[in-house]
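For this view, one protein chain was removed and the others were kept in their places.
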Amino acid sequence: MIANIPYLTVAGLIIIGLYTLLFKKNLIKMVIGITILQSGVNLFLITLGYRMGSVAPIFTGNADNPVMSYPVPQALTLTSIVIGVAVLALMLSLVIHIYRHHGSLHVSKLGGDDQ
Amino acid sequence: MNQRNILAAAFLTIVAVFLMFSALFMHPFGEPTSQAMDQYIIDNTVGETGANNGVTSVVFDYRGFDTLGEATVLFTAVASVVMLFRRLKK
Amino acid sequence: MKGMSTIVKTIANIGFPIITIYGLYVIAHGHLTPGGGFQGGAIVASGLALLAVAHGTSWVESKVKEHDLSMLESLGALGFIGLAFLGLLMGGAFFSNFLVDTSMLFGAIPVDGAANINTGGTLPLMNFAVGLKVIAGLFAIVLVMAIATNKEED
Partner (left out) sequence: MNIVDMLLTHAPALTIAIPLLGAFLTPLISRVSEKGRNIFAIIIVGITALFVFLMASEILANGPMTYVFGSTAATVQQSTVIRILFEVDALSIFMAIIGIILSFVAVVYSYAFMEKNTGLDKYYTLLLLMTTGMLGMMLTGDMFNFFVFLEITSIASAALVAFWTNKAKAVEAGFKYIVISTIGALFVLFAIALLYGQYDALNMAKIAQSLGISGFTFIDKIALVLFIAALAMKGGLAPMHMWLPDAYGQAPASISLLLIGATQASLYGLFRIVFTVYGEVISLPAISIGWILVLLGLITMLIGVIMAIIQTDFKRLIGYGAVAELGYMALAVGTGLTIVANADPNITLQTAPFAMKAITGGLFHVINDALDIGLLFLVAGAVYYATKETSLNKLGGLARNMKYTTIFFIIGLLAVSGLPPFNGFASKLLIYESTYQLNPILSIVAILSSILLLAIFVKVLHSVFLGPALPKYETVREVPKSMLLAMAVIAGIIIVFGLFPQVIVTNLVEPAANALVNNSGYLQWLTGGF
């Protein structure tokens, strides 16, 4: 189904993100994985609001009103992107601290349950 | 491949299959099936909010409270980062 | 982080005002064109980050302190939530757009889609508040992280 390619792209991005999270041992790479996951979800939100042949939902004063894409998903994506930035900043500062303590970014340096 | 990797690979495969399936079951791209909320906003945004930009009218008017939350998230992040890099001794 | 070469500094000095003006334009026209407080704020903050990269963090630190940025961010957030509270007092609900369709500032309703800078009710004001907050907030994050990693290298 050609019309579903955007959704398959979204699925691909999410899978790449999850793969990075599950198999990469470097903390920075894990953070990148989360960012890719986030991009996948954001792309999904944006694709939901598109209508064939539509323009951005901004009125320009022209008399003929063209078909407009949905504004709500774009607003949601905006919120989601800002949240992504916030989470990214926090994660990176925690990674900096972990690096200070262990001198390494390898995931095995994260102490487990044992003392 | 150790045990953890096999588990992770199995999990990833399951998620991948589910996601691909749901992609096939979604409504076709570019033809949303339902439009009640968004069509209302497109029709009324100029009259109700006085803004040309539909997205801004959603961000600051129709869903203004979300934007307050979003601003709060950024505020939280700044407070967190500043707190994490504070000087520990007075 | 130390400052970079004179060429970089000069280019950054030329680029910074242009970026700032562009960012402020995006903020001010948030209700008319694509963009808004967040986007414009991010543009201005990136201009400030450019200065920090070119001139080094110690130079920036001598000009602006992190807690001043914090304060500025708090002010932006207070302006935003204050507008929401004003909506409660004057419009009857938290976040109501009490200015729209009045003869006050930004009150006009555009005729057949020809909105102008004076329309939008509280929307432009909120854009300004959020813009201030995002400029201060993002720059504070960049500055604090740059200073923190800077100490590592010494």
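Each chain gets a letter, A, B and C, in the order it is written, and its residues are counted from 1.
What we mean here is this: contacts are C-beta pairs under 8 Å (C-beta built on N, C-alpha and C of every residue); 3 or more make two chains touch, one makes a residue touch a chain.
In this text, all values refer to a predicted model and were calculated from it rather than measured experimentally.
Participant: Any idea which chains on screen the missing one touches?
Facilitator: For the complete complex, the undisplayed chain touches A, B, C.
Participant: Check each of C:G15, C:P34, C:G91 or C:G107 against the chain that is not shown and name the one that touches it.
Facilitator: C:G91
Participant: Go through chain C and note every residue touching the omitted chain.
Facilitator: 67, 70-71, 74, 77-78, 81, 84-85, 87-88, 91-97
Participant: Tell me which stretches of chain B touch the chain missing from the display.
Facilitator: Touch with the absent chain occurs at residues 18, 21-22, 25-27, 32-38, 40-41, 61-66, 68-70, 72-73, 75-77, 79-80, 82-84, 86-90.
Participant: Please identify, in ascending order, the residues of chain A that touch the omitted chain?
Facilitator: Chain A touches the missing chain through residues 14, 21, 27, 30, 34, 37-38, 41, 44-45, 48, 70, 72-73, 76, 79-80, 83, 86-87, 90-91, 94-95, 97-98, 101-102, 110-111, 113, 115.
By our rule, only the chains that are shown with their structure count from here on.
Participant: Return the chain pair with more inter-chain C-beta contacts, choosing between A-C and B-C.
Facilitator: Most C-beta pairs in contact, of the two: B-C.
Participant: Take the average of all CA coordinates in chain B, do the same for chain C, and state the distance between these two points in whole angstrom.
Facilitator: That gives a centre separation of 22 Å.
Participant: Specify, in ascending order, the residues of chain A that touch 2 or more different other chains.
Facilitator: 56, 58-61, 78, 82, 85, 89, 93, in rising order.
Participant: Of all the residues in chain B, which ones touch at least 2 other chains?
Facilitator: 46, 52-53, 55, 57, 59, 67, 70, 74, 77-78, 81, 85
Participant: For the complex, give me every residue of chain C touching chain B.
Facilitator: Going through chain C, the ones touching chain B are 30-34, 36, 38, 66, 70, 73-74, 77, 80-81, 84, 94-95, 97, 100-101, 106-110, 113, 115, 119-123, 126-127, 130, 133-134, 137-138, 140-141, 144-145, 147-148.
Participant: Where on chain A does chain B make contact in their complex?
Facilitator: Touching chain B: residues 1, 3-8, 10-11, 14-15, 18-19, 22-23, 47-52, 56-61, 68, 70-72, 74-76, 78-79, 82-83, 85-87, 89-90, 93-94, 97 of chain A.
Participant: List the residues on chain C that touch chain A in their complex, please.
Facilitator: For chain C paired with chain A, touching residues are 32-34, 36, 38, 110, 112-115, 138, 141, 145, 148-149, 152.
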